[in-house]
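Every protein chain of the complex appears in place save one, which is left out.
== subunit A ==
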Amino acid sequence: MDENKVIICRCEDVTLKEIRNAIREGFTTVEEIKRVTRSGMGPCQGKTCGLLIAKEISQMTGKPMEEIELQNIRPPYGGITFEEVTKGTITENDK
């Protein structure tokens, strides 16, 4: 398996190699790896990569999976356009 060709975060194009390098540098939480590599910062907010990264951390540090916290999921979950937000909320006063 070529670590350089395995994409872990598809939104931000982060490879397995980059994730492993971050763990080797001492970033052993999903939140830290998000910040140094941008994994999980894209539209899906780490739905797939979060778990894959947790698994890598577990394998490389020996920490059991159950003890590894996943990233925070933030609103608006799923993504919404500015127009979709404003549409339902414009009142007579705003016009």
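List of remarks:
What we mean here is this: contacts are C-beta pairs under 8 Å (C-beta built on N, C-alpha and C of every residue); 3 or more make two chains touch, one makes a residue touch a chain; residues count from 1.
As a convention for this text, contacts and distances are computed from a predicted model.
In the listed set "FAD-dependent oxidoreductase", "Phage associated protein", "ABC transporter permease" or "Maltose-binding periplasmic protein MMBP", the entry agreeing with the UniProt name of the missing subunit chain is "FAD-dependent oxidoreductase". Take subunit A: the residues that touch the chain left off the picture are 27, 29, 31-32, 35-36, 38, 41-43, 45, 72, 74-76, 79-83, 85-86, 89-90, 94.
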